[in-house]
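Here the complex is missing one protein chain, while the rest keep their positions.
Each chain carries a letter (A and B) given by its place in the written order, and its residues are counted from 1.
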Amino acid sequence: MGFFDEWKKRNESRIKETKFTLNLFRHSFLSMLGLVLILLMILTALFAPFIATEHPNYVTLINPQGKRVTEQRWEIHFDEKLEPPSSEHLFGTNDYGYDIFSMIVYGSRLSIKIALMVVVTALIIGVVLGALAGYFGGWMDELVMRVTDIFFSIPGLILAMAFTAALGRSIEHVMYAMIIVWWPVYTRIIRAQVLKTREETYVEAARSLGTTDLKIIFKHILPNSFAPLFVQVTMDMGAVVLTAAGLSFIGLGASPGTAEWGLMISSGRAYIFQAWWYVFFPGMAIVLFVLGFNLLGDGLRDVLDPKLRR
Amino acid sequence: MKELLKVKGLKTYFYTYEGVVKALEGINFDIYKGESIGLVGETGCGKSVTALSIMRLIQWPPGKIIEGEITLDGKDLLKISEEEMRNIRGAEISMIFQEPMSSLNPVFTIGSQITEAITLHQEVNKKEAEKRSLDMLNLVRMPDAEKVLKQYPHELSGGMQQRAMIAMALSCKPSLLIADEPTTALDVTVQAQILDLIQELNEEIDSSMLLITHDLGVVAQVCDRVAVMYAGYIVEIGTVKQIFKNPYHPYTKGLMYAIPKIHVETKRLEVIRGVVPNLITPPSGCRFHPRCDHAMDVCKKKAPPTVKVEEGHYVACFLHGGVK
Partner (left out) sequence: MKLRDYIIRRLVLLIPILIGVTLLTFTISHVIPADVARHFAGGAKANPETIARIREEMHLDEPLYKQYGYYLNDLFHGDLGECYTERRPVTEAIKQYLPATAELTIIAMILAIFIGIITGVVSAVKRNSWIDHVTRLIAITGVSMPIFWLALMLQLAFAYKYPILPLDSRLGIGVVAPNHITGLYVFDSLVTGNFTALKSSIYHLILPSITLSFASLAIILRITRSSMLEIVRSDYIRTARAKGLRERTVIYKHALRNALIPTITVAGINFAYLLGGAVLTETIFNWPGMGRFAVAAVNNLDFPSVMGFTLLAAIVMVTANLIVDLLYSVLDPRVRLGD
């Protein structure tokens, strides 16, 4: 108790500031909407078996690269193919008679998995390289920065496309490709933050007291990079899913039949004028997913950016 | 002397997240034709808000002029249309700001920014306006005026930027010039030059001036009269001689002591104790009472009325009247 009070007193202005931030955030309708959308997605993914009306079987196969992979297989109902939305099939059925609603529900798991995998891995790489480059400077900085320059010289989707083409098509490879494309973003943000914080007096003070570099990076510099990074990561969760969907649409991602939103649109394309629902609903799922993260990120940026907040 | 501008009961509030900032709480003062009046007070007391209110440049949101009258030559500026007000801004009333660097638009040349003001308010063609811009720059003794016309703000020093601002402000011979801390952002060496310039030109075109400053020394040098502001009120107003010789209000006295007196050896630099009050939840009654050594019971309850203490000298303090 005593400790807590002391802490409260010491951090009074910071607490006030945080409260203010939270308040601003709470009053922003769009940010709250984003948060709700994200929560809905997470819940859908967690409780997919309870929400969906039909369920896939999981079969283990040997893929063209000779690896064992587990894939979703849905039960084929040719007698029910391309049925419009009804109470039985909320979002209609596709050309194999699969229930689109159930596929979308299960698809949320894959989307979240892709988004998390790509963003978190890219973030780790980015933080390590960015911190090294910014903190130590010199040739290390030069090297890391020039490499990011190179990656930034090729549009992300195209670079990811080339990587996936080289690795061979599969959803895992799409993820690897996107990690490779994404890390430079975080590297640059972290580096810029490190350069900014490094010169500040308390870091200088810590250094003159003989605190180790690693400790300075972790205790002083990284926490300060939190705000811009947080916004970026939130937005990227959506952007990653969007890019992955694009790659799937081209035909580079999951194998046919998987409940992957981009792929569903791609296979529905042939039936667009007969069965609009086949394309429409998976697309809406992507929109809502990405929108959720974008709204949240936008709201966060507005409240965390000192220039915009008042 | 005839009044040029009369400010009566002017109230300006800002509606912010934290609450309503009561920046001006009904201030009254006049500006006479041809005079220079100083407006002094600690930071945040409402000097700039006063100036911007006169220009009707308080931006909504968050700010708003709640009530009051501002009459220029008998015309109430708060009643006229926005279009009429535009014809007054820059022509009848001009303003110079504290930060010359950020007050000039970085992407236009000095020449085009001055010319713009001239063509806006005077019936002249572009060529003539350019010539007048050059004349103005020469008038403010801009070195290399011809070249400066074609230069961008960032290519000039702070002093030169402020000269350009002055040229722009005076280009339409306004009857009132408002200078909001025109020298604060400048080097000490340049401050005096700019001040002299403003004073001299102002006399030359025979306009009145409202000079906002922290520096009582400047007031003594430049102004005819002074108004002392505290937390949204004008607490004392009078001629420079009256106020400096015989300050009545405890706050004004405090300000006087705060001036470093080089010749008086022993006197240490006194500052007024306490801090500037928060204008969202200002102290009750006389807003100065938490810092005032003479505060009485009545001071906490009622705002002191403004009373006349001698010819042309007014003060708002219970020590000098107003207690029933």
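Note that in this section a contact is a pair of C-beta atoms (placed from the backbone, for glycine too) under 8 Å apart; a residue touches a chain by one contact, two chains touch by 3 or more.
All figures in this text were calculated on a predicted structure; none of them were measured in a lab.
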Exercise for the section: Going by the touch rule at the top, give the shown chains the omitted chain contacts. Expected result: A, B
Exercise for the section: Could you tell which one of A:F4, A:W139 or A:F273 touches the chain left off the display? Expected result: A:F273
Exercise for the section: Consider the whole complex, including the chain that is not shown, and state which of A:I51, A:V69, A:A165 or A:L195 touches that chain. Expected result: A:A165
Practice task
Using the touch definition up top, pick the residue from A:P56, A:G126 or A:G238 that touches the left-out chain.
Solution key: A:G238
Practice task
Against the chain that's been left off, what residues of subunit B make contact? List them.
Solution key: 52, 55, 57, 59, 83, 86-91, 94-95, 97, 99, 102-108, 116-117, 120-121, 152, 154, 165, 168
Fill in the blank from the handout: Residues on subunit A facing the left-out chain by the touch rule are 30, 64-65, 146-147, 149-151, 153-159, 161-163, 165-168, 238, 242, 245-246, 249-252, 262, 265-266, 269, 272-273, 276, 279-280, 282-283, 286-287, 290-291, 294-295, 298, 307-308
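Note that only the chains that are shown with their structure count from here on.
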Completion exercise
Per the C-alpha means, the centres of subunit A and subunit B lie apart by a whole-Å value of 54
